[in-house]
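Below are the structure tokens for one structure; questions will follow.
Moving on, here comes subunit A:
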Amino acid sequence: MENFSGQLINLFAALLLLISFGMLSQRRVLSLINLFALQGLMLTISTVIVAYSSHQHHLYYSAALTLVLKVIILPWILHRLMRKLNVKWDIETLFNIPTTMLVGIALVVFAFNLAAPISMMGGAITKSTLGIAMASVLLSFLMMITRSKAVPQVIGFLAMENGLFFAATSATYGMPMVVELGIALDVLVGMFILGIFFFQIRETFDSLDLKHMEKLKED
Partner candidate 1 sequence: MNGILLQLFQDTLVVLIAPLLLGWVNQCRAWLQNRSGPGVLRPYLNMVKLFHKDAVLAHNASPMFRFHPYILFACMWLAASLVPVIATDLPLSPAVDVIALVGIFALARVFVSLAAMDIGTSFGTLGARREMLVGFLAEPALLMVFFTAAAISHSTSLTTIVETLAHKQFIIHPSLAFAAVAFIMVLLAENARIPVDNPSTHLELTMIHEAMILEYSARHLALIEWASALKLLAFTTIGFALFMPWGIAEAGNWGALPLALAALFIKLTVAGAGLALLETISAKMRIFRVPEFMGTAFLLAVLGLLVHFLHGN
Partner candidate 2 sequence: MIFASTLLPIDVTFGVIVYWLLLGLAGLLLQNTRAITQYIFPAGALGALILAAAALGSLGGAVNVAVLPLGLPDLPFHLRLDALSAFFLLLLGAASIGISLYSAGYFRDMPGNTLGLLCFEYHVFLASMALVLMADDAYMFMVAWETMALSSYFLVTTDHKVPEIRQAGFIYLLVAHVGAIAILMCFGVMQGGHGDYTFATMRSAHLTEFWSSVTFLLALFGFGAKAGILPLHIWLPEAHPAAPSPVSALMSGIMLKTAIYGILRVSLDLLDAHIWWWGVLALTLGLITALFGVIFAAVQTDMKRLLAYSSIENIGIILVGIGLALTFHAFEKDALAALALTATLYHALNHAFMKGLLFIGTGSVLHATGERNLGKLGGLIHHMPKLALLMLVGALAIAGLPPLNGFVSEWLLLQAFLLSPGLPHSYLNMLIPVAAAALVLASALSGYVMVKFYGVIFLGQPREKTLHEAHDIGIFERLGLTWLALGCILLGVFPVFVILLIDPVTQMLLGQTLGSTAAQTGWLLLTPIQPERASYSPLILFLIIVVGVIFTIFLVKKFYHGRLRRGPAWDCGFPEQTARMQDTAEGFGQPIRQIFEPFLGVTRIVPSPFDKKPHYHGESRDRLWNLLYLPIARVTEKISVMVGKLQHGRIHVYLLYSFVTLLALLAFIR
């Protein structure tokens, strides 16, 4: 049973990582949002499994939290924004996806190496998860670097939060509840503020392209 759930977790972890890669290479904003939602779902499921297998009841709450926040609310908000800003169908050009992929793979290797000594001492189910969590965090980071528009950058930011959550749940059976609530609140508020920002940016630069925001520099 133990190792079965462990394998399950590893499976979902792998899926999580896969999705991060997918986001890294995804051109269309809309599908990016869907991928994000999917990632949230994976996170939720893995959290539930961890909760079940390790009998950590408060993890159910955090799973629910994740579900509500990351699978429902945030994607919903994003969808509405897309509609309102009618950038629903817009496609952004990334520079050279294969290169990005290669870098991503290198990052994964790096992350696993980094996490290896820690995984050794980790509990049964946290064998490789920490490495995967770290990898997905780094991948989201990479994604933010490569994105040239505002919305995808924000999605990358949120994906990073996913990675962190995954680390929290799978590696440490979840943070204390109060902390998780606080984090969730921050993410939510942050999302709202970003929403406001999109509109302001839009009306000031009449585009969400970040290349308009390179005025402040040393000349």
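Just so we're on the same page, contacts are C-beta pairs under 8 Å (C-beta built on N, C-alpha and C of every residue); 3 or more make two chains touch, one makes a residue touch a chain; residues count from 1.
Selection criteria: all candidates are chains of the complex that A comes from, given by their letters.
Values in this document were obtained by computation on a predicted structure and should not be read as measured data.
**Q** Looking at 1 or 2, only one should touch subunit A in the complex. Which number is that?
**A** Every other option belongs but stays apart; subunit A touches 2.
**Q** Help me check something: in the complex, which residues belonging to subunit A touch candidate 2?
**A** Going through subunit A, the ones touching candidate 2 are 110, 113-114, 138, 141-142, 144-148, 153, 210, 213-219.
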